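One protein chain is absent from this view; the other protein chains keep their places.
Right after this comes subunit A.
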Amino acid sequence: MLSGGDMLIRALKDEGVEYVFGYPGGAALHIYDAIFRQSDVKHILVRHEQAATHAADGYARSTGKVGTVLVTSGPGATNAITGIATAYMDSIPMVVISGQVQSHLIGEDAFQETDMVGISRPIVKHSFMIKHASEIPEIVKKAYYIAATGRPGPVVIDVPKDLTHPAYTFPYEYPDKVKLRSYTPATRGHSGQIKKAVQLLLGAKRPMIYSGGGVVQGNASHLLKELVDLLNYPVTNTLMGLGAYPGTGKNFLGMLGMHGTYEANTAMHHSDVILAVGARFDDRVTNTVSKFCPNAKIIHIDIDPASISKTVTADVPIVGAVDSVLGEMLALIKEGDEKPDVTALAAWWEQINEWRDRHGLYTKNRFDTSSDKIKPQEVIQAIWEVTNGDAYVTSDVGQHQMFAAQYYLFDKPRRWINSGGLGTMGFGLPAAMGVQMAHRDATVVCVTGEGSIQMCIQELSCCTQYHLPVKIICLNNQALGMVRQWQDMQYSSRYAESLYEDSLPDFIKLAEAYGHVGIRVTKKEELKAKLAECFALKDRVVFMDIMVDQSEHVYPMHVAPNGSMRDMLLSKTERT
């Protein structure tokens, strides 16, 4: 016999939850007391509930497991909303348990009451309100099942305080599995469609493989690599899909989209067959939809039927889990007699290599290396070198995020952790904490800017408490860089509220105040040595405040509005 609070924590243990990221408060106190009285499920105390959700998110992205969050009612719940929306947009499995006021007070505007199920409704995969304590084990099981399967996403469980009261106990049994009559996520793709897709793919003269976050989430990276290598087709990854195919792989054209490479975007535009895997034709990928890849037939594999033909119509839609579908495609290709058109492919590669040579991001440096100022791009390149390309890299949102995506070549999935869909500033540091919790010995880097880092900087304290030696690389350009870039391009350099006017803190002293190491870099020639110093401090949080060129813009950049995939600005003076 267990109380509701004890059942909840016991259910988490039985679900295999290692860490709960959270923050206590009145409505959650019975649950916190249950946490205190056991040692299997470990609680990580953040400094703000938003950080709890981002940390659980980082944990989930880097492990593939479900992240778990526990917050109290009212402000605890509302503070978690940004992180829930972040996870929802990027399809990250997460369970958020929120305390709620006592059942009899619901609807009476009680102290710290908020309608969490209502507030979170548009940004969750599903939500539950516990009506009776005895439902707790089954609802927890359902929540984890829904969060992790199909297209993953966050699930909220709202728990009124009286249902966790220690005085009322109930028999506890954790179900082995749950069945929901209204929820049967797709698994295998339609075999007829898969055959059609293989035929179309093998008949291509100018093929492109466009893979997204679904390949990372669906643990299908090895199959994607096998397919690319077997066919020798070019491949591009979305921002969310980086690492699904190795960044240093020879068939990799780099990221595509708004800040994608010239070669990836141009090749997409000229392709005749596109295999889209676990990608959703986001507006930051397609540019103007009506001009998107005019000659391409599109095969679209996605586990979510609603993603297919949402913005770009698929010629061969396949609803299914990417690992299963790619596995079947590979088997068909290997068994079949039909082979790719080697002659056409050779010509296609020749064309692509010409594009690479002309304006490629990796053939020669696309930024001014002769400048005295530190260029943000070279900082990312230096981080890549000093970490041997093998770190977990989280980022915040803005120019530094795009530079990291472009210049840190991820060879493995689940190494690049960023808020792609929602674009949440403040994500980077707490996400890095979640990654470091899951991978205690790994190198975890948070690439950030002096704007983003201040949105969750309080978590420097959490890093101290749990000895999370993340390396914070702040590309400090003393401005909201991406905002400033758009103001340069579209508002005649009228910098409305994108400058700090000498109000920035001394980040070195701030880091030291939390017990960490701060290193400032102002000179280009000391960059590599200081980075080496930073990464040599294995057991310490290091805050690197690197003063970079404020005037730098992120290129390439899609021309908008009304541009196609191949319409790009390549620098401040060149365009395609």
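By our rule, a contact is a pair of C-beta atoms (placed from the backbone, for glycine too) under 8 Å apart; a residue touches a chain by one contact, two chains touch by 3 or more; residues count from 1.
The rule is short, and it goes like this: contacts and distances are computed from a predicted model.
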item: From "Probable membrane transporter protein", "Oligopeptide transport ATP-binding protein OppD", "Chemotaxis protein CheA" or "Acetolactate synthase small subunit", the hidden chain's UniProt protein name; value: "Acetolactate synthase small subunit"
item: Residue of A:81, A:97, A:133 or A:146 in touch with the missing chain, whole complex considered; value: A:146
item: Touch with the omitted chain, as defined above, among A:48, A:65 or A:125; value: A:125
item: Sole contact to the chain not displayed, among A:306, A:331 or A:489; value: A:306
item: Hidden partner chain, residues of subunit A it touches; value: 117-118, 121-122, 125-127, 129, 146, 180-183, 304-306, 309-310
